[in-house]
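Handing you a structure now.
Note that one protein chain is taken out, while the other chains of the complex remain in position.
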Amino acid sequence: MSNNILEVKDLKVSFHTYAGEVHAVRGVTFNLKKGEALAIVGESGCGKSVTSQAIMRLIATPPGEIKSTSSILFDGKTDIVKLSDKEMENLRGSEMGMIFQDPMTSLNPTMKIGKQIAEGLIKHQGLSKQAARERAIEMLRLVGIPNPEGRVDQYPHQFSGGMRQRVMIAIALACNPKLLIADEPTTALDVTIQAQILDLMRDLQEKTGASIILITHDLGVVADLAQRVVVMYAGKVVEQGSVDDIFYNPQHPYTWGLMRSVPRLDNDEKQELIPIEGTPPDLIAPPKGCAFAARCPYAMEVCLEADPDITKINSGHSASCWLLHPNAPKVERPVEVGGHHNG
Amino acid sequence: MLRFILRRLIYGIITLWVLITLTFILMHNLPGDPFANSQKLSPEAKATLMKTYGLDQPIWVQYGSYLKKIATFDFGVSFNYPTRSVNDVLKQTFPTSAELGMYAIIIAVIIGLTLGIVAALNHNKGWDYVAMLTAIIGVSAPAFVIGPLLSYFIGVKLGWLPPALWKSPEYKILPTITLAFGTLATMARMMRTSMLDVVSQDYVKTAKSKGLSRFAVVVKHTIRNAMLPIITILGVALVNITTGAFVVEQIFAVPGMGKFFVQSISTNDYTMIMGMTIFYAALLIVAIMVTDVMYGVVDPRIRLAKGGK
């Protein structure tokens, strides 16, 4: 049996809108090892949230559509794309849990916290109401909510944003899932609370051994929590590798751009933040060549004509860029990126 | 919560007082002579009458005694039939109207909500169009159009149901449908919109991500939350059904309060109108108050808030 909890292969997701078919995810392939934390990064609209929701099968169909040639192999045996709705229900919540971006809206305002945690336990583990409640209190204690016995019967509006996100984590982890998907779990929170939530997630990952997919556009969060990184652009993976590969030896100009657009503390040199110019392409009519070509300072004629192949850099590190073609001119990587390895 | 109820109560009382005062002022400025309908009265007889009704007193004294009477639920006697007190008429006609109104609101809520839910769950499919069509007919053809049509086609032409009067149960079907229809349509429409709104909420996604069945997600997370805004329009629905009864009772010759009210209007029976108006208004203001408080009880965000809104 393979060592991968998740194998996503050629995932394609479209949305049918009045203006035409939006190709939100266009052939994404990556693996997630057991116990690993993988970050998917990219700017808004690059398809990272759609990818995560496709894994949970939370995409409304219609208007959404997961193409039947895609496959999402869970735990080496189940192809999520081919499961019936009923089979998917049994997988969701028990084998995989999800945390959403905005804790203010992702809890049911008219249901007690305890009951919201207990629901999944009753469904998947067949616990009695009483037992599920006990377990809910235990979960609340685990995610660091003080006085869980008193809090369990309260409603979401009686919790602060950070506390609600802890509750969401408790819901997602209640049934000990093998996979936890966190879609921008800290974006809507204050900076100090962000750190606490990340600490909690790291701590719980160590305790439960769950694998994590972390969707984010915040590279600071990536460095904090993830071991591996997938960089997405316009519905495709442009580069993936270990955190070290991506931070210190990035190969794709888009990744360079991402790195230059965030401040870094590990670099003594004076550094200027440089935004990536332009906007992503329209995914109703995606360009024929490399999607990033229009914004890429190194774009060549070939980039406009054909999509580049995936080039392996080392065993876990690969990128899709024509610059990696043996015939391509050598391009000096911008100085600010990476530099010497000091991690 | 207590403060919330108290606040609603105080508003209700103020509204009622404003209404009573308004009624009093308006009735005092009515054109014409309240005794114009009676036969030629001698000035002495008129003066006696004025005295009996207290109309010779200064206006603020009249107002004071009027308020006092209202507070003791004494609405006075009819101008046109001095032997008939407003209270007697209310006692006689209210049960009929209450029965009709009750049927109508129950039908409207149950069928309306069901239709709205089914429509939203089948968004842009068959049932959705049925609900939308019902909603559109409901607002386009109010009771005074749909009532006569039902009475004519189903009552007179087809002869399936009695076209008028209020006797055995089959007599009650057409008036109930007529009265319920508009509100039913509004309910269906509101529930549909509310459901569609809730369906796209994040917490429904959370519920799905727990692996709950579609049924559990819909019943426990969607419908429950979608019903909250519906409670706030229950008060309005009650008002519409009450005023709708004015014409429905007229069309189907139902011996209720509404029919009597319209009759009093056409015969200028001032005290009767005044008494019934205040009774109606009090009823509706209380109904609105109750739905407001109900909303507070159902929504924990309001129920548990310290010191009301």
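So that you can tell them apart, the chains are marked A and B in the order they are listed, and the count of residues begins at 1 in each.
In the analysis below, contacts are C-beta pairs under 8 Å (C-beta built on N, C-alpha and C of every residue); 3 or more make two chains touch, one makes a residue touch a chain.
We adopt the following convention: contacts and distances are computed from a predicted model.
Pick, from "NADH-quinone oxidoreductase subunit H", "Diguanylate cyclase", "Pyridoxal 5'-phosphate synthase subunit PdxS" or "Ferritin-like domain-containing protein", the protein name that UniProt gives for the chain of this complex that is not shown.
Its record in UniProt gives the absent chain the protein name "Diguanylate cyclase".
Touching the hidden chain in the complete assembly: which of B:48, B:65 or B:140 does that?
Of the listed residues, the one touching the omitted chain is B:140.
Hey, which of B:4, B:171 or B:246 is the one touching the hidden chain?
With B:4, B:171 or B:246 as choices, the missing chain is touched by B:246.
Just checking the interface: what residues of subunit B touch the absent partner chain?
So the residues of subunit B touching the missing chain come out as 11-12, 14-15, 18-19, 22-23, 26-27, 29-31, 136, 139-142, 144-145, 148-149, 151-152, 156, 239, 242-243, 246-247, 250-251, 262, 265-266, 273, 277, 280-281, 284-285, 288.
If the missing chain were put back, which residues of subunit A would it touch?
17-19, 277-279, 281-282, 284, 293-295, 298-306, 309, 322, 325, 327-329
By definition in this document, only the chains that are shown with their structure count from here on.
Report the inter-chain centroid distance for subunit A and subunit B in whole angstrom, where each centroid is the mean of the CA atoms.
Roughly 53 Å, centre to centre.
Show which residues of subunit B lie in contact with subunit A when the two form their complex.
On the subunit B side, the touching residues are 201-203, 205-214, 216, 220-221, 224-225, 228, 298-301, 304.
Note which residues of subunit A are touching subunit B in the complex, please.
Going by the criterion above, the answer is residues 56, 58, 85-86, 88-94, 97-98, 100, 102, 105-111, 116, 119-120, 123-124, 155, 157-158, 168, 171-172.
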